[in-house]
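Below is one structure, written out as structure tokens, with a few remarks after it.
Here the complex is missing a single protein chain, while all its other protein chains stay put.
So, chain A:
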Amino acid sequence: MKLDSMYQDIILDHYKNPHGKGLRDGDAEVHHVNPTCGDEITLRVRLDGGKVADVSYEGQGCSISQASASVLNELLVGRELDDAVRIQEAFLELMQSKGQAEPDEDVLEDAVAFAGVSKYPARVKCALLSWMAWKDATAKALSEKETA
């Protein structure tokens, strides 16, 4: 069945057992919503030198948006910030590919499971919700560190 291309087991696993869920201390917090469906996420980023020390989040939404936040946590926490930004960009590119991209598993790891989601325009925003929130929170954390 075609749906399986969207609801990969990896996605359902992350949905049922999310990584790093819950809010912990952070340098910056953002709240993003997907106005078309009401998905919401509150996300905090903690930076430690040039590293992503923690990404914590709380939210409500569909399996795609929740699993995506879990994958993000797994993928980005502990990375050098430059690497994390590259992964975020690769994920964004994959989600905008309309199912045409051949994702690089070395870079995206579990996030390659979202390739199928990119064929469903209504769901791309669900997958990107936490990633856009992370980008926003990281920029906020960096600018606050600069001014501090």
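The working rule: contacts are C-beta pairs under 8 Å (C-beta built on N, C-alpha and C of every residue); 3 or more make two chains touch, one makes a residue touch a chain; residues count from 1.
In the analysis below, contacts and distances are computed from a predicted model.
One chain of the complex is hidden; its UniProt record names it "cysteine desulfurase", one of "cysteine desulfurase", "ABC transmembrane type-1 domain-containing protein", "Sulfate/thiosulfate import ATP-binding protein CysA" or "Amino acid ABC transporter permease".
Listed here are the chain A residues that touch the chain not shown: 1-3, 6-7, 12, 36-40, 60-66, 120, 123, 126.
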